[in-house]
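Quick one: structure below, then a few questions.
For this view, one protein chain was removed and the others were kept in their places.
Here the chain labels run A and B in written order, and each chain numbers its own residues starting at 1.
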Amino acid sequence: MELDINKLENDFQARIDAGENIEPKSWMPEKYRKTHIRQISQHGHSEIVGMLPEGNWITRAPSLRRKVGLLAKVQDEAGHGLYLYSAAETLGISRDELFHQLHTGKAKYSSIFNYPTLSWADIGAIGWLVDGAAIINQVMLTRTSYGPYARAMVRICKEESFHQRQGYEMMLTLCAGTPAQKEMAQDALNRFWWPSIMMFGPRDEESPHTEQAMKWKIKLKTNDELRQQFIDITVPQAEILGLTIPDPDLKWNEETGHYDHGPIDWDEFWQVVKGNGRCNKERLGARVKAWDDGEWVRDAAMAFAEKKEKSKEAKKAS
Amino acid sequence: MSTKKEWPIWEVFIRSKNGLEHRHAGSLHAADAEMAMENARDVYTRRQEGVSLWVVESKHIVASNPEANGEMFAPAEDKVYRHPTFYELPIELKHM
Partner (left out) sequence: MENKLYDYILSLGDNSLILGHRLSELCGHGPSLETDIALTNISLDLYGQVRNYFQYAAELAGEDASEDSIAFLRTDRQHKNVWLVEQPNEDFGHVICRQFLFDSFHMPLMKQLCESKDERISAIAKKSIKESSYHERFSSEWMKRLGAGTEVSNQKVQAALDHLYPFVNEFFQETPLDKEMKENGIGGDLPAIKEVYFKNVHALLLEAGLTIPEPDWRQTDGKLGYHSEHLGFILAELQYMQRSYPNSDW
């Protein structure tokens, strides 16, 4: 029996190495399934919780054009959460269970969403930096080995391309505006820069899952590689805006062809992961409240559907 | 956790324009067929992705078993005579 499992696992790895996709009904090691449920749901939760900091500014958006852009963006995030949950559901977990894991703190989501949005410029900064960081990760994931996850990523990347542009355009407008607007933009960058580069996760030496994840092609690049890629792309973008990245050690390194950056405050990172960030309680609280408040609605719809089904059957019978 | 019944999963198929077939777009949850149709419209056609929608509750889809892929699909492998390139014809011959 053990031999069989070994052979199955070897065959499985061979398929991944050959660049084949794994589909829901295919045999897969239990650990592959569990890892995917964890990662896909974490990704989905990030989309859903990510709606909150930006949603915070919908009613206060400064123009109608900005308002519809932001509303459509936050709505997209609900859609992306939905696509990702659907992908996780193909692995045999229900959406109710996924929510339960989120609501009880068993499942994590990206720490970036535990930071408050204090000004309109934060919405621009999130679009520019947070979506920018997310896109780097997501483009990589369109080639991940699990078919439903990869397909969800393709759809998400297609839709998400406007998000970062929207954010950067907001920043451009602010930076070309009044001194107060430019100050607002700089302040947003100051607060969101470090949390954004922490989004790629702990340094490679401290990332226990990386090796296995790369073997299964859930990850194609390491955290540090992705982080470097993001910094290299973003620094010139900040220059165009005329904003200063809040890292005195940031400088171009001719030899490596990359930007060197200063030390990241990993204590802060782990504090936020542990639940002690500025908005952890509020974010989770808002999700739990939406879920609890919605229970009677979901139940009503289900009860109504069952009644309708019964009366249809009764009609057929008579 | 709520032990109540969850809205069932539905699969959504979209015809992107007339003349093309419906293609699988993704899934969603809905309590009944009407809601599934409305949700499909709201979730999957926000960017003019389609002109026609099909929704079907996932449990009604019968899927082939990948473990039987050998017997299901391999036998077609060597039936090359089903393909036009199997038949050798002179190069001068046109329109065939």
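By our rule, contacts are C-beta pairs under 8 Å (C-beta built on N, C-alpha and C of every residue); 3 or more make two chains touch, one makes a residue touch a chain.
Please read these numbers as outputs of a predicted model, since none were measured by experiment.
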Among A:Ala72, A:Leu118 or A:Val154, the residue in touch with the chain that has been omitted: A:Ala72
Sole residue of A:Gln181, A:Ser207, A:Gln237 or A:Gln271 that reaches the chain not shown, by the stated touch rule: A:Gln181
Subunit A residues that touch the omitted chain in the full complex: 48, 51-52, 55, 58-68, 71-72, 74-75, 78-79, 81-82, 85, 120, 170, 173, 176-178, 180-181, 286, 289-290, 293-304, 307
Residues of subunit B (touch criterion as defined above) contacting the omitted chain: 7, 28-31, 34-35, 38-39, 42-43, 46
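The rule we apply is simple: only the chains that are shown with their structure count from here on.
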Computed distance of Cα centres, subunit B from subunit A, in Å: 28
Subunit A - residues contacting subunit B, complex: 23, 25-27, 72, 75-76, 79, 82-83, 86, 89, 94-97, 100, 151-152, 155, 159, 295, 298-299, 301-302, 304-305, 308-309
Of all residues in subunit B, those that touch subunit A in their complex: 1-2, 4-7, 9, 26-29, 31-32, 35, 43, 46-47, 63, 65-67
